[in-house]
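I'd like to ask some things about the structure below.
Just one protein chain is left out here, and the rest sit where they should.
Labels run A, B and C following the written order; every chain starts at residue 1.
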Amino acid sequence: MNNRLTIADKTFNSRLFTGTGKFSHNQLMEEALLASGSELVTVALKRVDVQNEQDDILKHLNHAQFHLLPNTSGARNAEEAVLAAQLAREALGTNWLKLEIHPDPKYLMPDPIETLKAAEQLVKLGFVVLPYIHADPVLCKRLEEAGTAAVMPLGSPIGSNKGLKTVDFLEIIVEQSNVPVVVDAGIGAPSDAAKAMELGADAVLVNTAIAVSPNPIDMGKAFKMAVEAGRLAFEAKLAQTSTKASASSPLTAFLFDEE
Amino acid sequence: MNNRLTIADKTFNSRLFTGTGKFSHNQLMEEALLASGSELVTVALKRVDVQNEQDDILKHLNHAQFHLLPNTSGARNAEEAVLAAQLAREALGTNWLKLEIHPDPKYLMPDPIETLKAAEQLVKLGFVVLPYIHADPVLCKRLEEAGTAAVMPLGSPIGSNKGLKTVDFLEIIVEQSNVPVVVDAGIGAPSDAAKAMELGADAVLVNTAIAVSPNPIDMGKAFKMAVEAGRLAFEAKLAQTSTKASASSPLTAFLFDEE
Amino acid sequence: MNNRLTIADKTFNSRLFTGTGKFSHNQLMEEALLASGSELVTVALKRVDVQNEQDDILKHLNHAQFHLLPNTSGARNAEEAVLAAQLAREALGTNWLKLEIHPDPKYLMPDPIETLKAAEQLVKLGFVVLPYIHADPVLCKRLEEAGTAAVMPLGSPIGSNKGLKTVDFLEIIVEQSNVPVVVDAGIGAPSDAAKAMELGADAVLVNTAIAVSPNPIDMGKAFKMAVEAGRLAFEAKLAQTSTKASASSPLTAFLFDEE
Partner (left out) sequence: MNNRLTIADKTFNSRLFTGTGKFSHNQLMEEALLASGSELVTVALKRVDVQNEQDDILKHLNHAQFHLLPNTSGARNAEEAVLAAQLAREALGTNWLKLEIHPDPKYLMPDPIETLKAAEQLVKLGFVVLPYIHADPVLCKRLEEAGTAAVMPLGSPIGSNKGLKTVDFLEIIVEQSNVPVVVDAGIGAPSDAAKAMELGADAVLVNTAIAVSPNPIDMGKAFKMAVEAGRLAFEAKLAQTSTKASASSPLTAFLFDEE
């Protein structure tokens, strides 16, 4: 199957990455993530008790198919992010990292300057860096040049469930990127995930929309199918849109015209 | 499985209805429709040679899972549509009918007046009528009152692939309808189909987007998955959208704040 | 000035039609409508006390520039609308009529069937009929053929302030119509009114957005300017949109390239 996704040293069958926040309890999280088929799961350093080997959340993520992607959520600048990354690497035994730096507590929009600065340092420190950023095509290029393993532009503000509000910019990013593009944040429904894939994203990361659904397990399954549908449609290529209508049933003449 | 769809006397496992126009050849059509899992397939009377038992298109639709839904595409008024319906019933041996009346050859927008008039007559003549109409909530109610088995409001002009341009009105229709709502026309991508299902449509009808894709078979599969994903998400219930961001990773404090 | 608008026997300098509902008091309504420059003002029959010559609302509309456009708001079918129209003509001394028929009290979506039926009767009875309808291109043509003086397709549900949710259909209506197209309902901001004019509407009707603004007088002025701006842009013709960026400052080379 040639449509698997490779990032750095790992290859994924699933293009649906997931997050672990906001679930009502960890057992439900575990079942929903299993249902989603996700193979890359992000977890906030703050939520992991690094002193405690039996830390509850990690126990629930202890499945062969789950690769952990620690994130630096809560870091306000490059220095904090680099420190958090090092703690995470030690605690979780992985050099993969979702780099998140957002100084503003209200909208959690990422900081482009600090993110690039931290990315440059973390790449040198041997991390596989997946930076969460605004849908900024130039910033994506600079991160790629700095050696990040992917770029993670946002669809809309984190947790807003507003969907893809950055389509015009995501299209430019997809066109120009030489590393995988993972659309992160704002995806509120399976249709949003499908659309991101249809426009050529390599993967999506979904958390809130699954976690706060009244039925996270079924919602995990729904996202799984939608991501696969969107990817398949991208590979099969969508038809063009047109301004005029065009009959599906060939209308060379009206039904009872004499021909 | 309690989420099957029943219309009149038939129950469907698949909520993806399909059309048969615009495929480059009938063999490809057959394979794409099989891949889509569709169980209700619309066919234009004009494309069926009613004199010829070996008519090619019907031969390709001769599968147990395919129910035929003849349509009156090309009819300009109620009279033509009723006549076409009767010919179709005789030729194809089914009283199911997709009622389409569009006097304008450019945009093929349906005629609300003639459609209601024809629907009233056809219901009396024993047809199971599925009328193709604008996303007009009042017209939908009147058709329902006239006895149609479903309503088929459009997403955007036929064949435009523009997607769901009528969401605000589809939501009202779904809320008010007592018969199944099938979104027809304009669905250009699996994400559009998923979105229609997420907002509560009972099914979608797709033709152009599958038929004119460079790879109709895979596109048929993609739509199949997207429709299932959208339906599952509808049943699981989507999370609310919100204006403010909300961290997936609980951010009660910044990462290195003293607590 | 050749861009004045003529409907039936009247010519208007202003392409902003207004409504009289929802103002906190009639004095404020009067001032806001004067500020808006509107020359055609719709008033619900129910709000006019036809027995009372000193009826308050009419006193406030007693300005030379205001032409009254009685409407049949509250009518549920053609019969009620025709009766209301006749009462209005007698009470207000005008044969102009905004025909509104909406059987559903929740969304107030218009009824296409009853509206056409009433329009046919009212035209025969000598009324100048401006029907309020869904943005349905075929219905617009049928009303035009029935002799209505204009068509009034909606932008979004009445009073929703959602703006222009029917752009794809308004464009078809504008392209095909031989009578003036007045976009009615849903216009929530001056930018919506400007956009309706830019796409070729002949006029807009605004009520709620002015009446419920904290400052109806200034909002009336703002709509006046926006409508004029949109019309002027339509006449001057908008530039095309393009997918790629294109520097406003000619960028034949980068700034310090050697040439």
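Basically, a contact is a pair of C-beta atoms (placed from the backbone, for glycine too) under 8 Å apart; a residue touches a chain by one contact, two chains touch by 3 or more.
Note that the structure is predicted; figures quoted are calculated from it, not measured.
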Missing chain -> touching shown chains A, C
Missing-chain contacts mapped onto chain A
102-104, 107, 109-113, 116, 134, 136-139, 141-142, 156-157, 162, 165, 167-169, 172, 176
Those residues of chain C which, in the complete complex, touch the missing chain
19-22, 44-47, 71-76, 80, 83-84, 105-109, 157-163, 188-192, 194-195, 198, 207-209, 211-216, 218-219, 221-226, 228-230, 232-233, 235-251, 253-256
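Operating definition for what follows: only the chains that are shown with their structure count from here on.
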Which chain's mean C-alpha position is nearest the mean C-alpha position of the whole protein set?
B
So how far apart, in whole Å, are chain A and chain B when each is placed at the average of its C-alpha atoms?
31
Please set out, as single numbers or ranges, the residues of chain B touching at least two other chains.
107, 109, 157, 162
